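Incomplete set of chains, arranged as in the complex.
All chains are identified by letter, namely A and B, in their written order; residue positions are counted from 1 within each chain.
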Amino acid sequence: MAWSLGELAERSGAELRGDAAIEIERAADLREAKAGDLSFLTGGKFAEHLPATRASAVILAQEHAAACPCAVLVSKNPYLTYARAAALLYPRPRPPAGIHPSAVVHSKAEVNPSAVIGPNAVLDEGVRIAAGVVVGPGCVIGARSTIGEDSELVANVTLGTDTVVGKRNIFHPGAVIGADGFGMANDQGHWVKIPQIGRVVTGDDVEIGANTTVDRGALQDTVLADGVKIDNLVQVAHNVHIGEHSAIAGCVGIAGSAHIGAYCTLAGGVGVVGHLTIGDHIHVTGMSMVSKSLSEPGVYSAGVPLQSNRDWHRNFVRFKQLDDMAKRLKKLEKTLAEDAQG
Amino acid sequence: MAWSLGELAERSGAELRGDAAIEIERAADLREAKAGDLSFLTGGKFAEHLPATRASAVILAQEHAAACPCAVLVSKNPYLTYARAAALLYPRPRPPAGIHPSAVVHSKAEVNPSAVIGPNAVLDEGVRIAAGVVVGPGCVIGARSTIGEDSELVANVTLGTDTVVGKRNIFHPGAVIGADGFGMANDQGHWVKIPQIGRVVTGDDVEIGANTTVDRGALQDTVLADGVKIDNLVQVAHNVHIGEHSAIAGCVGIAGSAHIGAYCTLAGGVGVVGHLTIGDHIHVTGMSMVSKSLSEPGVYSAGVPLQSNRDWHRNFVRFKQLDDMAKRLKKLEKTLAEDAQG
C-alpha cells in the first residue's frame, strides 16, 4: 500500500528531511532497495551500506543523516519507526468477512458478522467470535471458547475448550492453546490422569508462534498477560503465568506453575523449572536452565563454551573431577600456608 | 457432574469423615474453593491455606485432618485420590456417536458405530476404528492404521500409514504419530532418503502431548509400551522403544533406536543420544544429555548452574582451561611432595 513520505513520517513519528511528496511503495534492505523503497539503519554495523543505497528514503538516527544520499526520516528509535512505517506499507491482509461454506460452525456458536471464518474451520458449541476476528483455514475452536476483537488465528490453530483469547491476538499456524496439561498421580508405578479443568486466558496484544503449545491449567488458569509475545515451538505448561510484555524466544520450555514476571525476555532454548517465581525485568540468555527463583532484575546465563571436539573431550572428563580438584587446591593452600609459618 | 461426598469417598478409595450427603459439584484450589467444591492438600507447602478454606470437603493425609474446617476424605495418597475423584466430577466429554457429514471416510475404512468421527476428519483406505473411539476435528488417519477401543484423538492429530494405536490412548492436538524417521545414506555429500517402512505401535493407556512427534520405524517398529505418558513438543525418533509406565516431560528429544526402560522419567528438555539403552527406574533431571547407556536405577543429572551474566562470563572462560588446570594442580602436588621428601 503506497504512501507519501510526508504521511509516513507523520504517522510513524519521525522527522522528515526531504521531499514529502516522494511516493513509498515498499520496504527493503539498504543494499537491495531501489526507487520507491523505504529502508532503515539501526546500528553501526550496516552503516557502510548507507552511502550507496538506492532507496528513496531511509529511517535512521540523527548521527547517520549526513551520510545518506536520499531523503531521511530521523528517529531516536529507527527500528521502532520502521515497525510503524512497515505496518502502514504492509497492513495484514484479511479476507472478506463471512463464514466460508466449508466451515463447520455449531448452531450454538456466535460469530460477529464482521468476522472471517475460513475454509474448513470448525467451531464447536458455545464458541463466541467477536468483531473483526479472523479464524483461518483448518482452525479448530473448542466448545465455549471466546476470541476477542480483531484477533487472528492464522491457520490450523487448535484452541481447547473454554479458552479465553483477548483482543488483537495473533496465533500462528499449528499453535495449540488449551490442550490438557501433563498432570498425573502415581498409583504404584502406574500414572493416573488428573482432569485438567483450568483454562488458558490471554490478555490483549498477545502473539503466539507456530507450533507453540500453551496448556490449560490443572485447576486454576494458565495466563498470558497483555502484550506477551511467544515465538515458535515453545512449551508453556499448565498454570504458568507470564507477565505483561514479556517475550519468549523459540524452543523455550516453561514447566508447570512457573510464574514469570513482566518485561522479561527468555532467549532461545531456555528451560524454566516448575513452581519457580521469576521477577520483573529478568533476562535469561540462550539455552540456560532456570532452576531457582530469581527476583533481582538483570541478565542471567548458564552453559559451557563450544570447543573443538578434541579440546572438549579433554576438558569433559575434568567436569567430574571438579569437586576433587577444589578440595586438593584447598589442601595445597593449607600446606603452603603452614610451610610459610613453619 | 455432581456426586454425594459419600459416593466420591467410596469410589476414590478414601475414608470419609463428615456428612456423606454433602453434594460435590466441582473441584477447586484450597484458596478459591467455595460451597459445593472439593479440594485437596498434597504437601506441607499449602497446609497454611487449609484452616481458612471454604471448600465443602478436602482430600488430605491423616496428619492434616485435624486442621481442616470441613469434611475430609482421608487418604494415604491424596493426589491419587484427587485424580480419581476429579475423574468422576469431570468425565471426558464426548460428542454423540457417528460420522460427521464433513468427514471424509474412505469406502474401505471401517468405523465402529459407537465411534465419533469429527468434522473434517479424514480416514484413508483400510483404516479401522474400534468401539468408543473419538477422532476429533481435522484429524488425518493414514491408510491401514487401527485405533483401539476408547482411544481419543483430540483434534488436528495426524497418524501416518499403518500406525497401531492401543486402547484408551489420548493424543492431543497437533501430535504427529508415524511420520517418516530421519533416515538417510550419504552419497558423496548428498543425502539419499531411506524408505521408512516400520510402524508406530502403542500399547494401552498411552497419552501423547500436543505437537509431539513420534516417528515410524525405519525397518522395525517404534514402540510405546502400556501406560507411557508423553508431554508436549517431544521428539521420539525412529525405532525408539519406551518401556511401560515411563513418563517423558516436555521438549525432550530421543534419538533413533534408543531403548528406554520401564518406570523411567525424563524431565523437561532432556536429550537422549541414539542407540543407547536406559534401564528401568531411571530418572533424568531437566535439560541433561544422556550420552551413554545407563543400567543402574537412580537419578542422573548434568548441566551447569545459572549465574548472573557477569559471573558466568568470568567462569565461562575457565571451562576451556579445565584440563590445563587439572594438570597444573597435579604438578603442584608433585612439587610439594618432593619438597617435603627433600
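Note that in this section a residue touches a chain if its C-beta (ideal position, glycine included) is under 8 Å from a C-beta of that chain, and two chains touch if they have at least 3 such contacts.
Keep in mind the model is a prediction, meaning the values are calculated, not measured.
Colleague: All chains share one sequence here; work out the copy total for the full complex from the 2 shown.
Modeller: Number of identical chains in the whole complex: 3.
Note that in this section only the chains that are shown with their structure count from here on.
Colleague: Can you compute the centre-to-centre distance for subunit A and subunit B, using the mean CA position of each chain? Integer Å is fine.
Modeller: Using C-alpha averages as centres, the distance is 25 Å.
Colleague: Taking the complex as given, what residues does subunit A use to touch subunit B?
Modeller: 102, 104, 120, 122, 124, 138, 140, 142-143, 156, 158, 160-161, 174, 176, 179-180, 182, 184-187, 189-195, 197, 211, 213, 215, 219-220, 233, 235, 237, 251, 253, 255, 271, 273, 284-285, 288-292, 294, 298-305, 307, 311, 314-315, 317-319, 321-322, 325, 328-329, 332, 335-336
Colleague: Once bound in the complex, which stretches of subunit B touch subunit A?
Modeller: Residues 27-29, 32, 77, 79-80, 82-84, 86-87, 89-90, 92-93, 100, 102, 118-120, 136-138, 154-156, 170, 172-174, 207, 209-211, 227, 229, 231-233, 245, 247, 249-251, 263, 268-269, 286-287, 303-309, 312-313, 316-317, 319-323, 325-326, 329, 332-333, 336.
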